[in-house]
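First up is the structure itself, then whatever we jot down about it.
One protein chain is absent from this view; the other protein chains keep their places.
Let's look at subunit A:
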Amino acid sequence: MPGQIQHPGYEEEKLLRVSKLLPCRDVQAGRLLALMGEPEQYSYPSIFIYGHRATGKSHVLHTLLNELELPYATVSCVECLSLGLLFQKIILSLFGSDCVPLLPRSPSLSDFVRVYKQLCVQSTAKQTKYIVLDRADLLRDMEANILPAFLRLQELVEDNVTVVLLSEIVWEKFRPNTGCFEPLLLHFPDYSKDELQQIMCEDSHPSYTSELYSAFINILLGVFYSVCRDLRELRHLAALNFFKFIEPLEKDEVKESDIHRLWRNIEPHLKKAMQTVYLREVSSVQWEQQQMAEKEAGALRGLSAHAHVELPYYSKFLLIAAYLASYNPARTDKRFFVKHHGKIKKNNFLKKHEKTSNHLLGPKPFPLDRLLAVFYSVVDSRVAPTASVFSQISSLVTLQLLSQLGHDDQLDAPKYKCAVSLDFIQAISRTVSFDIVKYLYDFL
């Protein structure tokens, strides 16, 4: 066993079990354990552990606390809508369910500390208690006194208690204006590629050799490692795609040793998975179904690829007009839409002066008049400005394809912005056979 965790305060056997449960995290676990000390020794009042998602922050801590049988309360701040819930959970796990009724309804921090002190006096246990607050970044959104108070809880309740905060966000973003008790910072570094491989190989499939699984993981990491280092996500992807990987083996087309052919088989699938499952555009179940059905259906596409909205004919043109009005400067309207624009020379007409592109800066707001003017020039038939046209504008706003700026009470000159992407508008204009790129100033 490499890098065995050692500590005189605990039984060898337990520590051995702990280090088996924590692959590639023995340095961190060892340091944490050293900080915690023997069960009855004081530990630092507050410890702040930060690191990327799925680097084993909660896992290491829970394994340590659980296996070494220390008294602890663990609360995920996502679950705690109200402070009351947070306090209840802590009291419940530290002192048992009989003590929860001692807290009044909607308790304040003062009540919590009072009840805690009262319970401490009654109990005789001297072991360090641990309060683990997962996703601690959410504490910042609670009342302003919560975070500083938890950081110095040991002082406030006068008990042997250590608060451990876990977060993905660095401590600098937590510090309140007037400062507070500084916690001890510990960093959990990300797993290296080899470590990821080692951990992921542990869930190899029982009916296949571990070498094959390891080869699969290697291929998977080759595709995804440059985008995603989240162990949890990678494991999910591995579980989803393994059966596709071994499909040729099942059919006896390829031998197990022929990794290269297996790789050629699986790589396009993994790339597709990056465009779909990884982006959560299809659910895992859908992905599996699609993979099964794929033999007939042909190419597999993500949600965004076939995202199109059915709109009425005029609405499409209104949206196109809105897009043009948003991304073209107003003074260029003359160039694009006036049929007889006097004696401007042709090359002058097409020349562009600015370098900045509106497609980088985003859509500009435009008034209703301009929208309608552009609309009349792009739509091929004559349209009367009836209520139906105006109601289509407001339904585009409701669909969030347009966004209205300012307040609703501006009745005479409302301003809008177009809120769709270039891909989307190109798809729309294709359906009405309108070449939008020709009318965009940025693409002249």
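To be clear about the criterion, a contact is a pair of C-beta atoms (placed from the backbone, for glycine too) under 8 Å apart; a residue touches a chain by one contact, two chains touch by 3 or more; residues count from 1.
As a convention for this text, contacts and distances are computed from a predicted model.
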item: Name under which UniProt lists the unshown chain, selected from "General transcription and DNA repair factor IIH subunit TFB4", "Origin recognition complex subunit 4", "CMP/dCMP-type deaminase domain-containing protein" or "Translocon-associated protein subunit delta"; value: "Origin recognition complex subunit 4"
item: Residue of A:34, A:309 or A:437 touching the missing chain in the full complex; value: A:34
item: Hidden partner chain, touching residue among A:15, A:80, A:115 or A:156; value: A:156
item: Selected from A:109, A:373 or A:444 as touching the chain missing from the view; value: A:109
item: Given A:24, A:70 or A:228, the one touching the chain that is not displayed; value: A:228
item: Full-complex contact with the absent chain, from A:125, A:185, A:309 or A:437; value: A:185
item: Missing-partner contacts on subunit A, residue numbers; value: 6-9, 31, 34-35, 37-38, 40-45, 50-52, 55, 108-110, 113-114, 143, 145, 148-149, 152, 154-156, 160, 168-173, 178-182, 184-187, 189-190, 192-193, 225-229, 274-275, 278-279, 281, 302, 304, 359-363, 403, 405, 417, 419, 421
